[in-house]
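Not every chain is included here, but those present sit where they belong.
Each chain carries a letter (A and B) given by its place in the written order, and its residues are counted from 1.
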Amino acid sequence: MRITPNLIASLTGGTVEGDGEIELTGFGKIEEAGKGCITFIANPKYSHFIHTTEASAVLVNADFDAGAEVRPTLIRVRDAYAALAELLTAFESMKPQPRGVEEPVHVGEGTELPEDCYIGAFAYIGRGVKLGSGVRIYPQCYIGDGCEIGEGTVLRAGVRVYEGCRIGSRCIVHSGAVIGADGFGFAPKGEIYEKIPQIGNVVIEDDVEIGANTCIDRATFGHTRVGRGTKLDNLIQVAHNVELGQNNVFAAQTGIAGSTRIGHSNRVGGQCGFAGHISVGDHNEFGAQSGIPNSVGDGKRLIGYPAVEARQFAKTQVYLKRLESLFAKK
Amino acid sequence: MRITPNLIASLTGGTVEGDGEIELTGFGKIEEAGKGCITFIANPKYSHFIHTTEASAVLVNADFDAGAEVRPTLIRVRDAYAALAELLTAFESMKPQPRGVEEPVHVGEGTELPEDCYIGAFAYIGRGVKLGSGVRIYPQCYIGDGCEIGEGTVLRAGVRVYEGCRIGSRCIVHSGAVIGADGFGFAPKGEIYEKIPQIGNVVIEDDVEIGANTCIDRATFGHTRVGRGTKLDNLIQVAHNVELGQNNVFAAQTGIAGSTRIGHSNRVGGQCGFAGHISVGDHNEFGAQSGIPNSVGDGKRLIGYPAVEARQFAKTQVYLKRLESLFAKK
């Protein structure tokens, strides 16, 4: 198949400016893409590269203004980033995926492997595990007794899922993630801490992605839950009995303490910390490294330690720089 | 065995208010527990659920005041959380635990497997490793040459212990934890950094719990040490030559830089950072996300970046909010 700007425009509902029939042979970042490549501009920070890129075609937003004539073919679409996602997904879906059962693997009693799955070598699957069709369990994964993994879900190499946890369909879990380790619960008894066994589990709904080395602890009772479509980056901590709603995005190294509930469609920067036993609504944005000690409503933009409204934070930073003048006056 | 409030009261030294003879069939969180469940209230934040829970019995502290008559049977105990721990531990101890040696495993020369151990498939145990009776080494663990693991200690799937480290008895180490990786030591030599080989080890005393994906680095010389009964949550960094005393509790994502010594019975919130080469006493509390640049005595309550007394921190937050008024006046 010959891939051209015209073809891509027809796939993404875009319009072409420039040569629509040149052949495209790969993708590239705008500052590095060479001849034959298609690239994109979604973040205005990168707009100026339109004049220097060697790419042959560029996906841009409908209202993109280059300011002057440009050499590459432009493909204008409603949302350049979303169009890129579609294109790359189409491209990826053509790649062959691993299938079949490699040797050796350990499969416990009462576990049946679906015919169209992939089970990589050195994977360990416990007893009574339910696997949906098309699951891909990469090498060296561990799935404890009684777990359930939905259709089409992918566990990359070395994921660990403790006994009794449930993962939905079309999820992706990256290497080193640990699902269902014991929540951190201890009862003080004099100077000693006595372990509180954690007899709940973790439930991950459909279409969730979980980053490398992220940890989601099992509940004391009941469920720690990650709602449908929520995306967790790497090295995140989700403590016991946390409940995350749908379509949230959490950047790397964020931590959420025990029993906190977070609603839907929140965007959380990296290295944030949420206190335990609080409640967060929907459609909030949290700046990186924020500390959130108390419950939060809906639609806020918060940042800081402790987190305040983003405007308030910016003002305080200005005042802090001017503090010296106050003391100088005295 | 028929489990009833009267039975539980006799096991935990409690007193029963309401029907002591109903049959209990499970545990649950107070807001989710259904008929037949026993639940608990330890945190006053959850007291109001006493009026809406469907649980059949509730463990409460001796001085719990519901404010009105309640439907569930109450079991009053000295410490509801501790009583819960005891009950769950009894419950857990009845569960069958894995035993025996699965295939394939790698066992090095000079290592003997105790008769009552569990060694999961794909585990790698090096040469000259000493394993105490009743150890449970889950699948895919790695134990380097010359390590020692004490009686009854459990290593969940995929724990890595580098050569020469020692872990005490009755410890629990969760998946993905790395014990004994090289400390981060380099000597600058012009622009280049030259590695300082780390020839010490890690010593973990008895009754320690280590969370998923937590890292404890080996010492340059001598030992990095975790004292008896200390509990580390997930994704914690313990650098080379750190010494942690007994019965400390560290919440997730905290980091402790090299050669720092921390005493006994400290409680440390999530995402804290301790500078290197400092000394911290006993019985301190550190709020989440605190940064501790200098040595600390005993019995303090600190929070902030850099950490200050909790009262001072609260005051400063109030003043920061009022900063605007100062500048407005000018």
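In the analysis below, a contact is a pair of C-beta atoms (placed from the backbone, for glycine too) under 8 Å apart; a residue touches a chain by one contact, two chains touch by 3 or more.
Quick caveat, the model's predicted, so the values are computed rather than measured.
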{"item": "Full count of same-sequence chains in the assembly - 2 placed in this view", "value": "3"}
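Note that in this section only the chains that are shown with their structure count from here on.
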{"item": "For subunit A placed onto subunit B, the superposition rotation in degrees, Cα atoms, nearest 5", "value": "120"}
{"item": "Euclidean distance of C-alpha centroids - subunit A vs subunit B, Å", "value": "27"}
{"item": "Parts of subunit B lying in touch with subunit A, wherever the complex brings them together", "value": "27-29, 32-33, 39, 43, 45, 79, 81-82, 84-86, 88-89, 91-92, 102, 104, 120-122, 138-140, 156-158, 172, 174-176, 209, 211-213, 229, 231, 233-235, 246-247, 249, 251-253, 264-265, 270-271, 288-289, 305, 317, 320, 323-324, 326-327"}
{"item": "Contacting residues of subunit A [partner subunit B, same complex]", "value": "104, 106, 122, 124, 140, 142, 144, 158, 160, 162, 176, 178, 181-182, 184, 186-189, 191-197, 199, 213, 215, 217, 219-222, 235, 237, 239, 241, 253, 255, 257, 271, 273, 275, 277, 291, 293, 305-306, 315-316, 319-320, 322-323, 326"}
